[in-house]
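Removed: one protein chain of the complex. Kept in place: all other protein chains.
Take a look at chain A:
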Amino acid sequence: MAFRTRTLKSTALATTALATTAFGFLLAAGAQAQTLRVAVPGNDMASLDPYRATATLDVNVVNWVFNGLVRIKPGQINPELIEPDIAESWTSTPDKKEWTFKLRDNVQCQGDYGALTAEDVVFSLKRASAKETSSFFADYQALQSIEAPDAKTVKITLKEPVPSLLGLLVPYHGGNIVCRKAVEKLGDEFARTPIGTGPFQVVEYQPQQYVKLRANAKYFRGAPQIKEILFRYMASDSSRDLAFQSGEIDLVNGKFEDSWIKRMSQLPETTVDVIGPTEIHSIYLNTSQKPLDDIRVRQAIAHAVSRDALVKFRGTMLSKAADSVVPNGYLGHVPVPLPQYNPAEAKRLLAEAGFANGLNIKSIQTTLPAMLTTMQVVQSQLKASGINLDLALVDHPTFHAQIRQDLSQVVYYGAARFPVADTFLTQFFDSASSIGKPTAVTNFAHCDAADAEIKAARTEPDIEKQKALWATAQKKIVDAVCAVPMYEMGQPWAWKNKLTFGYKVVGSLGLSPPIDETTRLAN
């Protein structure tokens, strides 16, 4: 069998020679042009039209493309820190029903779409208010009319005073200002290559791969230092981290795990941070169904859940115990005394409610690992107090469908919203948002404990009184045990130290660090 040895040796030598030659060519092909390379979890974009973009990875990009009439100070998320953006100044009538905005002179639409005028702003806000074109139209229903008396003036008339009107006009969801000619010319294509006035313009989209953004040289605050952003969709957590480690990515959105933060922190020349707005993770108890219509049962569940143990499980670098039904850092949040972990008290309350021998409740639960593992911990905690939580596992789209059909007695939900208490209180605790109603949003608990305060706060012009109403609402909701707040966590990001931001990054409404004219990327 001598031929075999000879043949194999020849083959091995030929393969090695070929491979060596090929590697020479291949390694030479690896050079890269300087670009900020970003990677986020996910397969692909859905829509970059700011009035349709709801997925985090879409909002991330929209964040760098558009401006609003006003904005929250860059790097911050506190709505009390509002400053001019496209509008250089504004006034309102004493009754706060008419607002007049004066626009800057030098605001240009990206590409060849010319100067931005008041007509573009009117068009944008009308588009944001229309059911046919906006997912956020409900937020703008108080706008009675939007007019452009001249090319540099926008006048907004309200049906009723909206104290948080400026919050609706920051570049977030419906507050983003689009360029009318671009929307009309591009049609459906606008959702892929939107045109705004922000520091970066979307110039290329490769399905399942990336969106490329180029610096807007005509940006009114000055041309960005970074010339290009390559925003990559990378579904695999491991590959995303490896790409960051190998130097193919400069800025990466991480996993909601302490281990990720620890691992990335150990990489050389790397900064890891958790930015706002925080999302709160709570379990919502369906007060419209037996046995959860009995407050003693809900109180028992609240006493059976240990926030400290959950925070320990999720990791203390990323999460902290919730102290209200509204996340920390949101305007109007106040800490409220929550029921403490006390299995004995939970058992006493159950016995009092007629469940001395234990209680069975059902929860539809997504199979998304991060959510499922949390609920499994809750399940074991409840078990220790005699509550058997039956988890019906379904895939994520099914989970979203079924919890909106009132099929789950307990709903575990984590969410971040525009950082004002009203958003959370309205969507999760206003009875108008209860599941089953035409106006339903995410009130899985069918909570109506604080309807009066939530409604009154919406139109209360005095900010201190408004905050007091929100505080009362939070206390009433906690007392009614519509939900059991568990923990809060922010958005984990890591970046190479060659990337420097012009501001301290506390948070970003776009859920991605602000990349603008002040951001720098060293060679």
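Here is the rule we go by: a residue touches a chain if its C-beta (ideal position, glycine included) is under 8 Å from a C-beta of that chain, and two chains touch if they have at least 3 such contacts; residues count from 1.
In the analysis below, contacts and distances are computed from a predicted model.
J.: What is the protein name, per UniProt, of the chain that does not appear here: "Response regulator", "Putative membrane protein insertion efficiency factor", "Peptide/nickel transport system permease protein" or "Glycerol-3-phosphate dehydrogenase, GlpB subunit"?
T.: Options "Response regulator", "Putative membrane protein insertion efficiency factor", "Peptide/nickel transport system permease protein" or "Glycerol-3-phosphate dehydrogenase, GlpB subunit" considered; the missing chain's recorded name is "Peptide/nickel transport system permease protein".
J.: Using the document's definition of touch, tell me which of A:Ile82, A:Ala148 or A:Ala243 contacts the absent chain.
T.: Only one listed residue reaches the unshown chain, and that is A:Ala243.
J.: Among A:Leu81, A:Ala138 or A:Ala356, which residue is in touch with the absent chain?
T.: With A:Leu81, A:Ala138 or A:Ala356 as choices, the missing chain is touched by A:Ala138.
J.: One chain is left out of this view; which of A:Gln206, A:Asn360, A:Thr373 or A:Asn388 touches it in the full complex?
T.: The single option touching the absent chain is A:Gln206.
J.: Just the residue numbers, please: which parts of chain A touch the chain that's not shown?
T.: So the residues of chain A touching the missing chain come out as 1, 3-4, 7-8, 22-23, 25-30, 43-47, 52, 54-55, 131-132, 135-138, 188, 191, 206-210, 232, 234-236, 238-239, 242-243, 245-246, 248-249, 394-398, 400-402, 404, 415, 417, 427, 433, 436-442.
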